[in-house]
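What you see is the complex with one protein chain gone and the rest in place.
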Amino acid sequence: MKKSLPLHLGLIALLIALQFILPVYHHGVLARVMVMATYAMGYNIMFGYTGLLSLGHAMFFAAGMYGMGLSVTQLDMSIGPAFGMGILASLLFSLLVGLLALRTIGVAFMIVTLMFSQTIFLTILYFGSVTRGDEGFVIQQSVRQIAGLDLSDPTIRYFAALTLFTTVLLGILWLVRAPTGRVLIAIRENEERAKMLGYDTWRHKLAAVVMSGTVSGAAGAAYGVLFGYVGASFAQVPYSIFPLLWVLLGGAGTVIGPFIGTLFMFYLIDLSSGITDAYMLVVGVVLVLLTMFARNGLMGIVRERWAKWLP
Amino acid sequence: MVNKALPTRRKILTGMAAVGAATALPDVTRFAHAGSHSAPIKIGFQVHRTGIGAAYGRWYERTTNAAAKVINDAGGINGRPIEIVAEDDGTDPKRGAEVLEKFANQHGCDIAYGTLFSHVVIGSAPRAAELKMPYFVVSEGHHVASGMLNRYTLQPGITDVKSQVQAMAPWVASNLGKKITMIYPDFAFGHNHRDFFSEAIEAQGGEVVAKIAIPPTEASFTKYFPKIPRDTEVIYHVMVGPSVLTFVKELGEFFGPSAPAIFGFVDSLEAVDFATPGLEFLEGTHFWEGMPRYVQPNQTEYDKFYRAAIGIDENGASVDDPKDVSTYAHMFGCWETLFTIKDGMEAAGYKGIEDRTKLIEAVEAITDMPESNEHPQGAKLFNGKTHQVFGPQYISKVEGGKLMVKHTTSLEDGFYPDEVDYTTQSF
Amino acid sequence: MAAVNLLSTRDLSRNFGGLQAVQNVDFDLPQGEIRALIGPNGAGKTTFVSMLCGRIPASSGTVTFQGQDVTTLPAHKRISLGMAYTFQITSIFGNLTVFENVALAVQHRLGRATKQLQTEVTTALTRVGLDRRADQVAGDLAYGHQRLLEIAMGLGQEPKLLILDEPTQGLSDGEISEFIQLIREVSSNTTVLLIEHNINVVMALADRITVLNFGEIIAEGTPDEIHANPAVQAAYLGG
Partner (left out) sequence: MEFGPHLMLAMLEGLVQASVLTLTALGLSLVFGVMRVVNVAHGEFFMLGAVLAWWITSMLGGPAAVGFIAALIVAPLLVGLLAGAADWLILRRIDYDPERTIVATIGLLYIIQQVTLMTYGPDAHPVAPPFNTRLALPWFEWGENGFQMYWPWGLSTTSYKLFVIVAAIVTLIGVWLLMAKTKIGLILRATQLDSEIAQAFGIPVERIYALVFGMGAALAALGAVLVVPIQQAHYLMGADPLLLSFIVVIIGGLGSLRGTVVAAVLIGMSDGIISVFFTPTLAKMLATLLVAMVLVYRPQGLFGAKAA
């Protein structure tokens, strides 16, 4: 237990250091990866720690993204409050989804989340006059200022992403060692037993969905704020599959797994797209190999081989 | 398993690869005289190789490589060869933005260019501005001229949808009918058609009697056709995506012998062979064409040259596979954009990325683009304020399974008041 | 001390489809007693206790715990009131360590007091003799040890009522005698209800025995009385 905090603080320190030494391209990449990794960490709360497999997480990402974006375009909010609106939107929405979807379990739960997500995508298209449908809309550079800081500036963007990433990382690290977190893990391992130890497992699962959805939404809002674009493609099925992929690759139920997975997968695609058009083929192969030979992902292996204490 | 069965397809793919290689590694000796400046000008090409836009992307790439070859054979730009650095954007806005960063920061491209689908353009444009990299799009979207984007994003190769649609209205109203039912995909591209055409046709004293928006993933359409009012005189259709052929077929089956006049945007049949069984009923209907797919009696030398350079036959199909029909009505935009970039760079005396803003100013200064090998689609007028070009539009009739041009719109038909002045924005 | 009833049921019934698993059971369990619940297979023992702790809702009838009607309370609320239930088929958190398993049991009672957590978990583990295995992954334990872990989790909850469903199943004779010893200690401050097939264990531990057959109580009394009861013998020979 004692070892894990230094490890994670070490990662954060490394990320801070990298900002000063990374070549510009990879610097930009890392900023984006940190945002998407936050999304993956959010997904991990539900999938990795509570054992709830959602196939529709894109709806939470989109809820945050559009909550932020529409607050800017429709309500003329400045970027700070708008970001807050994004988080609020995803919080309320994930609460609603949780209340409904948690009535189901297993495969039915997966399908229900998938279909809710599909409904959200269609809703975005249906209200095209406001959302600009599939085309989406731009958050103008002039708007993306917070306390005089230009969020489109690489360095500031990097640190903004890092701040979000760090907050969530430490938050989750705290969570999984807190009683609540232990109960979530208990539910993942054996819900019936957790119930018979006196835990209200339904409440805990609802809490997990809300936390997971809100973090994912925050990532969505952050993407819009930092990269200036809000679009329906983020609400489509692939963006529900990606976090699952990243988490599995990095190691479900580990705190840094999602980051490792997101980073690894980004470069895998970035490099393989240079070799073949069909780089998603690589994704497919990786997924299959993972399930066959490394079901617990990279960090899972680390945990089994060397570091049982890895949270 | 499948690939063994598709020799023609493979030939094309490998053939493309060859062309790609040819232009990617230009014969440096030819430029040796240019001395220190013979390092190539790198043009980042954002292309839909995968995803929903792939059918267009394939032809955008062939056209681009052909144009690049022509430019290099003629000595390149300012004595330097151009190198096309192609990256797949997966027809996805996020990947599109990432690809732009790759161009600017990893490949060290001078400019970025390409891509068709609006959501990719809109998702990428903000990054272009932040990277201070000129971004020439070939998207026919109204997003550039609408002022939604920024000073670094230009569309000098293809007319935007607002202008296209508006230019159709007078002819449709006076030749086909005034009561119109519109069928369009239920996303932004379709909404543009809906809004701009309704407005334009009313100006002509016509009216849109029904607007039928089709959800993007739809694969069967007949069930929507009963919503077409009986008093419809003209059906206006514009569909995109893989199921366009089904749409047109089912439209025919629905009406049988007693169809109203039908006017479509050829988008509904880009890359589709008119000889396909089931399309017979289109005989006698009219289409908008960005550029005439089938060789016309009065074919210009420029069109001859253009077709030869890319390897396209008189039916707008690939010379090595007559079944492989091109996206002829759109891809000229890539060709013309590259030559506009050339003109701009030469006017700006472009040397390197420090001259990027000079390049943009030079392009903004361009007005007339005379019909030529560089602009085979027709003479154009570029509006430096809105970063949007305006060209002629073609209205063709299906005769004997071929599209025959009946009317060519004037540039004026497509003009509308400026909605933005990018030149007032700082760099 | 005066026999205050910790737990009672009235007319408690449960039917699955047509089958009457438990019918009209009136059952009283006085504070501090060790009660054994026996009966042939399929007599409805597990169904009965499952209704007590809320794993299965009752079709009709009432369950009263400490004078409070808990019939409609969900399982976790009843547990919080001071019940503990150990499963017939071993049910532990296989991928967590032995320590974490018991910690989860203790934590619910203590909340955030982590210092105390340490000590109490260790105590519970020591009582069942698993303290040296605290850091092992529970799934790797031998079956007998997993049963003991179940009991340790039960103890960790410091329940007022400890329900044990066939706890000695699969234990070695040595372990069984340790178990009997353990339950004797526990019973000083906990009421125990155990379903048990091993008649020696029953005779050694039970103050009173309740016999269930075809979902009905056919006899109740001290071990000797039950031993002599013809109905019981009939049930077993017949069943």
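Should a chain be cited, it is by its letter among A, B and C, assigned in written order, with residues numbered from 1 in that chain.
Criterion: contacts are C-beta pairs under 8 Å (C-beta built on N, C-alpha and C of every residue); 3 or more make two chains touch, one makes a residue touch a chain.
These numbers were taken from a predicted model, which means no experiment stands behind them.
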Who does the absent chain touch among those shown?
A, B
Given B:A213, B:I262, B:L282 or B:I395, the one touching the chain that is not displayed:
B:A213
Among the options B:G79, B:G108 or B:P242, the absent chain makes contact with B:P242
Options A:L170, A:V237, A:L268 or A:I301, residue touching the unrepresented chain:
A:V237
If the hidden chain were put back, which of B:G108, B:G278, B:P322 or B:G352 would touch it?
B:G278
Among A:I16, A:L75, A:V130 or A:V288, the residue in touch with the chain that has been omitted
A:V288
Going by the touch rule given at the top, which residues of chain A touch the chain that is not shown?
53, 100-101, 103-108, 110-112, 114-116, 118-119, 122-123, 125-126, 237, 241, 244-245, 248, 276-281, 283-288, 290-292, 295
Using the touch rule from the top, list residues of chain B that touch the missing partner.
1-3, 5-6, 9-10, 12-13, 50, 52, 54-55, 57-58, 186, 212-215, 217-220, 222-228, 230, 242-246, 253-256, 258, 271-272, 276-278, 324
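Rule of thumb we're sticking to: only the chains that are shown with their structure count from here on.
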Chains as vertices, touching pairs as edges: which of line, ring, star, complete or other describes this one?
line
Which chain has its C-alpha centre farthest away from the C-alpha centre of chain A?
C
Based on Cα centres, what is the most central chain?
A
Distance from chain C to chain B - Cα centre to Cα centre, in angstrom
75
From the C-alpha centre of chain A to that of chain C, how far is it in Å?
43
Per the touch rule, the chain C residues reaching chain A in their complex are 53, 55, 74-77, 79-80, 85, 87, 91-96, 100, 103-105, 107-108, 111-112, 153, 157
Along chain B, where are the residues that touch chain A in the complex?
49-50, 87-88, 90, 92-94, 97-98, 101-102, 105-106, 118-119, 122-123, 125-127, 129-130, 141, 143, 148-150, 186-189, 191, 215-216
Which of the residues in chain A come into contact with chain B in the complex?
23-25, 28-29, 32, 122, 125-126, 128-129, 132-139, 141, 152, 223, 227-229, 231-234, 238, 270, 273, 277-280
